[in-house]
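Of the protein chains in this complex, one is absent; all others appear in place.
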Amino acid sequence: MKASEGKIGRVFVLRLEDGDVVPDCIEKFAAEKGIKVGHVILIGGIGGGQVVVGPRQSDEMPPDPMLLSIEGAHEVEGLGIIAPDKDGKPKLHIHASLGRAGKTLTGCLRYGARTWLVGEAIIYEITGTKARRLPDPASGFDLMETG
Amino acid sequence: MKASEGKIGRVFVLRLEDGDVVPDCIEKFAAEKGIKVGHVILIGGIGGGQVVVGPRQSDEMPPDPMLLSIEGAHEVEGLGIIAPDKDGKPKLHIHASLGRAGKTLTGCLRYGARTWLVGEAIIYEITGTKARRLPDPASGFDLMETG
Partner (left out) sequence: MKASEGKIGRVFVLRLEDGDVVPDCIEKFAAEKGIKVGHVILIGGIGGGQVVVGPRQSDEMPPDPMLLSIEGAHEVEGLGIIAPDKDGKPKLHIHASLGRAGKTLTGCLRYGARTWLVGEAIIYEITGTKARRLPDPASGFDLMETG
């Protein structure tokens, strides 16, 4: 385990509107506001897009991500962390549980999930840490380095 | 997307007791303490009540919320946002995943969920934002305006 210490900076309350795509709209907002590292919570509706639901084989590198489509309006509960990539752009890694009619899909919203009706989000900026995500050759993913 | 900026105010650590109803008991606490806007996390047990698990038809306005009963003691992980309604009363919009025996129900605890044995919660007050939820005629829901 690695760690670095920071502190809370600005706090933003967000309203996502029907059709807004996660993580894109939050990454764009972070870039505009100059947020480098942050914590995101998201609740509301998600009505389309895709979710990464784990690697096809658990012991294979690089992993082959399984993708499932989001069919119909789901209730979402999401947690994410923003950190800059190797080019300094804020990237949001967000995992979410999506529920509809008693069935739940949990995974990563990396490939875009579309807001249904409304999303409510909070961003906590975390200052004073050099955390970022750098390419990892073995997995092909950007993995966090805490700085 | 709309946004407003605030800052963290008071932080409260809560113990919910067997039978305490969410979101009611947290809304009552927020009203007593004068918390207008806040972020809530909840973990513990939920043993009864109902969950909104999406709209019956994803493309129909106003939506007809589907409700499922919570049968048996579940492990809960919940995320919520408090904001005042049109009358200034703090309303908690909380989404949660409820797990029991390998099955997960994810949705909105709007119609009341009953604590089983224990709940642990944290409220982060967010000051300096005029976020509130106002009636939206098309959906019939109160939707966040960030102020």
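So that you can tell them apart, the chains are marked A and B in the order they are listed, and the count of residues begins at 1 in each.
The definition used in the following text is that a residue touches a chain if its C-beta (ideal position, glycine included) is under 8 Å from a C-beta of that chain, and two chains touch if they have at least 3 such contacts.
Just so you know, these numbers come straight off a predicted model, no measurement behind them.
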Touching residue (missing chain; options B:3, B:25 or B:109): B:25
Sites on chain B contacted by the missing partner chain, in the whole complex: 8, 10-17, 20, 25, 29, 41, 43-45, 47, 72-79, 97-102, 104, 106, 116-118, 120, 122, 124
Positions on chain A where the hidden chain makes contact: 1-8, 37, 39, 51-55, 58, 63, 66, 68, 77-81, 93-97, 104-108, 126, 129, 131, 139, 141, 143-146
